[in-house]
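Let me begin by presenting the structure, written as structure tokens, before commenting on it.
One protein chain omitted, others in place.
Showing chain A:
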Amino acid sequence: MKKKFKLSNLYLVVIFIILYVPIFYLMFYSFNSGGKMYDFEGFTLDWYKELFQDSRLLIIVLNTIIIALLSAGISTVLGISGAIAIWYVRKVYAKNFLLSLNNVLIVSPDVIIGASFLILFTFVGIKLGFTSVLLSHIAFNVPIVVLMVLPKLQEMGASLIDAARDLGASRWDVLSKVVLPYITPGIFAGFFMALTYSLDDFAVTFFVTGNGFTTLSVEIYSLARRGISLNINALSTLLFVFTLLLVVGYYFITKRNARPIGLGARK
């Protein structure tokens, strides 16, 4: 029994090593003055310096951030409305059906989503570029926000709304003074998740971008194809660290959610 336990631990460790070693390898050589992914010659920050002097790259970074913030923001608004709509559905099977539709969008492969958006955009005649990327990011972010917000709504229970109505609140008051404040932690969690998904999305963006508009992940891909420069390593390192920060932020928000209600969302 004990041996088996150890074996499973070992398995986990091996998996994590396999997953993380390439990333750390890549990060490690971003500090290599030798300019190659082997033979570590000496520590340097030159690749980072070069990165920050490359104005084209900086614009791409800016694009990526704008797309992430805009799509996360817009999809948060849409996702909240969607979650509230699903929550209001009284028939159980209709509710489950809507929820399944939502979840299918989350689990379906990015390639399929990207390809279908490409077809849609060319069909409708939307020029590939900023708009098409933004629209598709919103599209794959909305289900994520719905999934984050809905449990909070379900946890709220109908009696709070009854109480608000009883105290004289109009429908708008109920929404703005009770429902939204209550689900705020869920909204934040949804927003952060959407942000991370948008920032590191490659497949969907790759399909629907065009006319010179790129985001970081697509750019890294094309740089990597062109040939090895440790620029890419530096850029990937920064991206990795940034995503890590987002994950940590998300962790703290969800931890706050788990606390007893009332402590979490102070006015």
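Assume a residue touches a chain if its C-beta (ideal position, glycine included) is under 8 Å from a C-beta of that chain, and two chains touch if they have at least 3 such contacts; residues count from 1.
Note that in this section contacts and distances are computed from a predicted model.
Visitor: So which of "Xanthine dehydrogenase small subunit", "Recombination protein RecR", "Dihydroorotase" or "ABC transporter ATP-binding protein" is the UniProt name of the chain that got left out?
Guide: "ABC transporter ATP-binding protein"
Visitor: Of the listed residues A:L45, A:I119, A:L160 or A:V247, which contacts the missing chain in the full complex?
Guide: In the full complex, the listed residue that touches the missing chain is A:L160.
Visitor: Any idea which of A:E50, A:D110 or A:D173 touches the chain not displayed?
Guide: Going through A:E50, A:D110 or A:D173 one by one, A:D173 is the residue touching the chain not shown.
Visitor: If the hidden chain were put back, which residues of chain A would touch it?
Guide: Residues 159-160, 162-170, 173, 177-178, 181-182, 184, 260-263, 265-267 of chain A touch the chain absent from view.
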